[in-house]
Structure formats: structure tokens, C-alpha cells
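Of the protein chains in this complex, one is absent; all others appear in place.
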Amino acid sequence: MKKASALPAGVVFGKPVNLRHLPWLIIVILSVILAELPRTVFPRWVQKYPTGWRLSLADWISAFMHWLTVDAHLGPLTVSGFTRALSFLLDLPLQLASMVLATGVLKGQGSEAVMLFPPVPWFALIIAIAALSWTLRGWRLAVGMTIGFLYLAVFGQWTSAMVTLASVLVAALLSAAGGLALGLLCVRSATFGRLLSPLLDVAQTMPVFAYLLPMLILFGFGPVSAMIATVIYAIPPMVRVTVVAIQGVPDELRSLGSMTGCTRRQMTWRILLPTALPGLMVGVNQVIMLSLNVVIIASMIGAGGLGWDVLGALRRLDIGGGLEAGLAITVLAVMLDRFAQALVPDARRSGPSGSRSHHRVIAGALALAGLLWIAAALWPAIAHYPESARLSTGPFWNDLVSWINIHFHDPLDVIKTFMLLHVLMPVKRFMLALPWPWVVTVVTLAGLWMGGIRLALTVGLMCGFMAVVGLWQPAMITLYLCGVSVVIAMLLGVPVGVIATQRPWLMKSVEVFIDTLQTLPAFVYLIPIVMLFRVGDFTAMIGIVLYAIAPAIRYTAHGISHVPESLIEAGTMTGCTRGQILRRIRLPHALPDMLLGLNQTILLALSMLVITALVGTRDLGQVTYAALSKADVGQGVVAGLCVAFIGMISDRFIRQAIRQPGS
Amino acid sequence: MIRNLLCISLLGGLCLMGRSAIAAPESHDPIKITLNDWTGELITAHIMGDILKKAGYNIDYVPADYLAQFSGMENGDLTVAPEVWATTAQEALQAAVKTGKVEDLGSSGMQAREEWWFPEYMKEKCPGLPNWEALKKCGEVFSTPETDPKGRYLGGPSTWGGHDEERIEALDLPFEVVHAGTDAALFAELKSAYERKAPIILWIYTPHWVPIKYKGEFVEFPRYEPGCYEDPGWGINKDAKYDCGKPYGPIWKAVWSGMKDKWPGAYAIIKNYKFDNKTMGELDARVDLNGEKVEDVAQDWVNKHEDVWKAWLSK
Partner (left out) sequence: MQHPVLACRKVSRLYGARASEFVTDGHLTTDNVQTLQEAGITPAIFNVDLDIERGKTFVIMGLSGSGKSTLLRCLAGLTPPSAGKILFESKNLFEFSEADLIQIHRHQMGMVFQHFALLPHLTVLGNVAFPLEIQGRPRAEREEIAQRMIRLVGLEGREHRFPAQLSGGQQQRVGIARSLAGDPDVWFLDEPFSALDPLIRREMQAEVIRLQGMLKKTIVFITHDFEEAVRVADRIAIMKDGQVEQVGTAEELLVSPATDYVRAFTRDAPRAHILTARSIMTTSPSAGPFGGEVNATDRVISFARELDASSLPLAVIENNEIIGAIDRTMLLDILIGPETQAVGA
């Protein structure tokens, strides 16, 4: 209050204007003017970043990769020899998992391989898992798991699902364990944490396509590369969550550790990890979800499984088939997550769950599963779910999409045309018309104003990078596409989040919906969207919005519903209506959460770019994809870095905004 | 009991191997054939695989992305890429061959054709098709709000190249190119338009099931000659290149260059492998339209045409 009145109050159209925002107003007006001016007004180098000034970073990276894979030595071993050895090691757990779940014990390779012992047949696995779930969390989990696995069997997804399950299991375990280890190191050494942090940022935002090629070169074509790519993608949240969870362990418990004479190791394993476990499980949940997110891409480099089925089905335009395989991925994600969460003993639940009869039932069920497995080895015919009892809803979905297409295309087209002509195209034109030096300057100034010289330098350099490597135009298209999508996702997501908190049942169904959207491979719904809206930016936008809306909803709902009860009561006592409580108390209080949601929405939108490239956008996602197709390692990495930088710039700004409330 | 069983299955395996071996293979390591994500390629891969198996080789199929497979072959992680289309992967193949680790084993005998394509019902709305000159007056017919008043031509993924922008310029067509990101998107649009009998003109290639399932024709541009792409003076427009249709191109087979030494026999078989568009189109349709399994269709062909593939072995 005081601060505002201390400033000379400006008056525009008779209304007082807060002069704090004046610089921004000026910048916006200037931007509009600059964008509307004919291009020829500017000197050439302003219109377009001159090719001569370009940093040939892409070529250097390509050359470096070549050197690394061909000439570089680690002692007596070449680097690629080393990575191949690593890849051999990593292949072992993978093989073990797929032996049990998918291929069985094989002798020999390829078509000469002879199956010595079959993989777990579907009924045995269901019995074993159901029994375990029952001990861990009771019958509800058991029923849930059974239904999930039955879906896989009945809809004919079993074989592929087990291939995917095997690789995701190993990848998720590696990510969780690796993330935990890195997180612990970050806690132990702040320097290490500071060094790792930007790498994590990059790993989280860089499109997978960008590092697929180096991955293939170093680790070879096949499931191992796919797994490593998955781990890179899934590990950052685990590291972050670990750091937060470990640092969140109350000081008293650390003191307890010291007072009882814990060694370092005992401190970690007996005090820190067990008490941080509930927090760590949040990270595990993220790891599982992300691992299943890259199933499609992983299948492109030899992981096979459900991802491959989805691609194949969509290639045949078998939308129903794609959906069923895609839903199988979702089902796997949900089952894996619930099971992993159930593995954590719940201290709040009643004491030891071990009556003798209980144990006997479990032992019996496991023995039965084992016997059935052996039986399947003896009579291979029973091992497979009978073809004739398979269900498929494929034709239904295909017909549904066709029906919508035939009957609702025109009204949908009107919406699309409106959006395209009045929102997307103008924004795109505006963004592309802005001279690059201006944008870099504005971003730097914003950094200076919000966070000081350090932030200004960071964001300014990142922004400049895009011009310097010659990817300014695709970067701007990326910005426009993601920007519009994020705005729309927030416009839809925030109200949905607010409304959902008012009704518990609504919250439940919204949650199911967004969970599905997040784990269902985007390709599955992108193709029907293409049918309805054609190839182009609008389709890409819908895809991005659908994928990125989840955090907008989730964080808003979280923020709104976690306002302290006392604040609400204070509001009620001052005579606020429900609407006023919402506007005056809940929303302001939820603002930091909503900003975090915005941050996540932006990151998800960026990670969706790679997928939307597949329906014909011309942004950085497309550049990375095209680089992949030309085997141009450097270009892919550089474009990937640009995507990562856009994410990091917005992340830095938003974090700064959260740190200074009221701005 | 179990041990007995193991013995039986082991023996069974040996018997199988014994029966199928015609000549002793040079190496029992599996030859890795890539599976890409379109039906024709899957059929080719399985036919090749079945033949190699009959010749006693050990085969492994590896699902792989069409473009990512080249680095797999450079490493020797993959052995055979059964279909490399001149029209879509020429650059990637050339780059791979240049490394010396991938070898181009020549045409499979199939010709890839790709061109602007329209559904049958568009002939009414744009009389004169399939002659390209009809398009000059049909911009409005194919237009959409984004491209209005020009027509919208749905091109392939920008990675496919294709010079459609240049073609439109050179032939002075009232069209604008919109690139699909993948062929799945391409065909999704076709399906959608076809169901509604809506105007569409797009990039289609054969051999593929689309021209079999959907009735339509390729636009007839001035026929491609190398001169058209190199010499502006060629053709109708004396000042521009690309004033013609798209090139036809062979579908090549590519292999890891180590194959020659490791499995010379198999190498020769792949080199001799020949097929034609018509047969492939028929097999394709059996899978995509009749819903038969790829493996069965391939097996069936191999069983029925022993004379054809036996010839490849002996050479």
C-alpha cells in the first residue's frame, strides 16, 4: 500500500495505473510496433540472423561424437568398446526379466533358439500377483491387479505387454536406484548438486529423439539403448524428489542418528531412507509414469512390445487397435505404480499383517502358480490365452471415429477455422516478425529485473544460443505453439481444478481422466485428431493441450484444497460468501501451487513437441526428428538443447516469481 | 519328468534344424532382419527370413525405426534392411554407405512410385484430372481456410524431401504445401476425407495398401527425367527445375558390410532377391484388407513359390 502511494500515480483514461507495470506495457507496445513494421526497415542482420555469424556447433558435436565413438580411448579400451561392455552388463538384467516374462529360457539365438522353459503363463502370473497384492494391501488391490492383467490377456495384448513390462521394470528399477544414489550424492555434496542440476534440467526437457542417435552409436541398436534412453528421461524427477525428501527428514531424526552413534551408512540406511520413504515413492511414481511415456520411442530402437504395436496399428489406420494397445500401456502404468506403492509398508495401518492362516494362503497361491507354470511347460497348449476367447473393441472405435468424422466434421471445422484464423496464425506471425535482437534483449532485461545479474546472464545466453546456432525460426515457432497451448491448457485446467475440488466424486473422475491422458501414448489420440482436424498446428495444439493439461488441473486442485482451515474460517467469520472465499482466500493462497503447475505444464508441452512433430509441425521438435532421419547427431543435439533452454528459461522465471510473492 | 521333457524339446529342436538345413550355414549367429512399421516391409522381411531359414540360417527379427536402422547397421547390430526406398531414404542410405559399414545390395525389383494422388470422386469436382493441367483451375476446389484461395496439397513428412514447393512454383499451380509429419498422419487425413467425400489431394506412394483400399489415381505430371531436376531449361518452364513429376525409384536392399564375410551364402541370397510391385500389392492387401497375419502370408508365398527362390540359392 505504502509503496504504491509513494510512487507517482499515473493516470490513464482517468484511471490510476500502477506504474510498476509501466516498463512492461512499453515493452509490449514496442514489440507490437516492431512486429508490424515492414521487415525492410531493419538492417539485414536484424531481420534474420546472418548465416555467416553462425556457430557451427552442430558440426563440432557431430565431429566430437565421431571421435568419441571411433578414436577415443579410455586406457587400453576404446570408448565404444567400453560402452559396449556396459551395454552387455545392462543387458543381463533385461534378459533375465524378459526370460521370465516374455521369451522363456532359450538355448541358442534367433530362429534357432529352442525354448527350454516357457515364460510365466498368464494365469500363473495373475494368481501370484493377486496373492501378493492381497497380502500387501488387501483384496481391493488384488482385484484391481487381476482385472488389469485380465485386460491384457483378454484383449490379446499379453505377449507384447510382457515384453514392455520386462523392459520397463528394469528401466524403472535402474532409474529409481540411480536417481536415489544421485540424490544422496547431491545431499552429501552441495557442489555435486549444483553441477548436476543443469544436467538434470537438460535431460528432462531435451527431446528423446535428440540423443537417440548418440545412444545407438554408443550402446548399439536394441533394447539396452532403449532402456538407457528411458533411464535418462525418467531419472531427473527421482533425483529431485530424493533431494527434497532427504532434506525434509526432520533435524531431530538426524540428531537421533548421531546420538545413537550411527555411522554414515547407518544414518543413510536406517534413518534417512526409511523416514523419507513416503516422499521417495512420489519419485518412484514419476519414474514409472515417465518410463511408460517413452515406450513408443523406445520401441523405435528395438524395444519392441506394446509401443511397436501402437505404431503398427496406427500405420494401418487401425485406430481401435492402436487404442487397445495404448490402453494396455496405461494399464501397465497404473498396475506398476499401485504395486510399487503397495510395497512400502504403511505404518498407519494396523500392526503386523501376519496371521498364520494368512501366510498359508499366500504360500499356497505361490505354489499353485509355480505348479501351473510347470504345467504350462509340459503342455504348451494351455499356456496361451485361447485365441477364440479374445475380445476386441477395435472395430467399435474405428466406427466411432468414422461416425464422428462424417457427422460432426463441419461444426468442428468451424471451431478449428476460427481458432486458426484468429488465434494461432496471428500469434505465429507476430512471433516470427519480432526481430531476434529485440527478443534477446527483452528476455535479458526481464531476467535482470526479476532476479538480478545472474538470472539475466543465464536466460540471455540461453536465448541468444538459439539465434547463434541458427535455429531462431523453429525456436519461435516452438515458442508460439507451446505458448498458445499452455495458455489454453491453463484456461481450461485451472477452472476444472477449482470446480473439481468442490466435489470429491468429480475429483476422482477427473483424476482418472488425466492419469489416462498422461500415460496413453499421445500418438493414439493424435491420429483420430488428425482425422477430425487435419494435419497442422491446430491438431498439434490439441495434442499438446491434452497432454499438458494434467499438471494445470492437479496443482490447482492441490493448492485450492490445501488452504489452511483456519483461513477459511477467518473468511467465514468476516462474512465472505463462497465466491469471495474462493477469490479472496483460496485462489491467492493457491497461487504458488498454480505457478508450479504452470511450470510443469510448460515442461510437458515442450516434451510433447517431439510427438507433434509426427503430425507435421515445423518447430524444434521437427528439427530434431529431421536430424534423426539424416543421422545428423550434432543438429539433433543442438535443436534438443534449444528445446531444453526454452524450458529452462521459463522455469527460471517462474521459480523467481514464486520466490517473490506479490509480484 | 522335467528333464525328460527338456530332452524331448531339445531333440525336437534339433530335428527341426536338421530338416531345414539345406547347406551348412557359415555361422550360426543370428542374422538380424529389421522390421519397419509398414506392412510391405514386414512381408518382405518375413519372406527373406523364411528363405534364409530354409537355407539353414539363423534369423532374428528386430523391430526398428526406418531411419534409425541405419546406425544399427553401421554398428553391425542389425544385418539386413530389406526395403530401403529410393524415394524416402536415399540420403540416409548414401550417408550410411559412405561410412563403409553399410552396403547397398541393389534393387529388389520393386519400384517405388510416389506422386500427387486424388480420390476418384474428385474427378467430378475438378474435371480434366488426372492430367496435371486440370489442377491449374482447381485451386479453389482443394482450398481450406488456412490456404484460401489456394488449394491445399498434403505433402509427405518434410524429411522425405520431394521438392513439391518447387514443383508448384515451376508449374505455376495455385497450391500450397502442408507437410504431414508421418505417413500415419497422411493416411489419417485421407481416410477422413474419403469417408466424407471431401476434397483432398496428397502424396501417396506404392507399393502400399492405400491405393488398393481407396479408389483414386495419381496425377499425371510431365514424366520425370533426370534432366528435369538438374537443368532449368528442360520442360515447360524454361527457367525452373522441377517442372515434372516425381522420380520413380527402386526399392533397395541394404546390409551390414560385414555380412559378406560372415554369411556369404545369405549375402548372395539377399543380393539375388527379386520381387515385383504387383505381387507385393496383392500380399499387402491380404494382410491389411483381409486381416491375414503377415507371417502366414509370407510363409504361404514361400511355400508356393519354391521354384522362384530356389533359383536365388543356387546362383
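Going in written order, the chains are labelled A and B, and every chain counts its residues from 1.
In this text, a residue touches a chain if its C-beta (ideal position, glycine included) is under 8 Å from a C-beta of that chain, and two chains touch if they have at least 3 such contacts.
These figures come from a predicted structure and were not determined experimentally.
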Neighbouring displayed chains - absent chain, whole complex: A
Contact with the hidden chain (one of A:Thr205, A:Thr275 or A:Thr519): A:Thr275
Residue in contact with the excluded chain [from A:Ala190, A:Met259 or A:Ala381]: A:Met259
On chain A, residues whose C-beta touches the chain left out of the figure: 250, 252-253, 255-256, 258-263, 266, 270-271, 274-275, 277, 345, 347-348, 351-352
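Everything below uses one rule, namely that only the chains that are shown with their structure count from here on.
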Chain A and chain B: spacing of chain centres that average the CA atoms, whole Å: 33
Residue ranges of chain B in contact with chain A within the complex: 1-2, 5-6, 9-10, 12-13, 17, 28-32, 37-39, 49, 53, 58-60, 62-65, 67-72, 74-75, 77-78, 91-92, 95-96, 144-146, 154, 157-159, 178-189, 191-192, 195-196, 198, 209, 288
Residues on chain A engaged by chain B in the complex (per definition of touch): 107-112, 114-117, 212-213, 216-217, 220-222, 299-304, 308, 311-312, 314-317, 374, 377-378, 402, 405-406, 409, 417, 420-421, 425, 523, 526-528, 530-532, 534-536, 612-618, 622, 625-626, 628-631
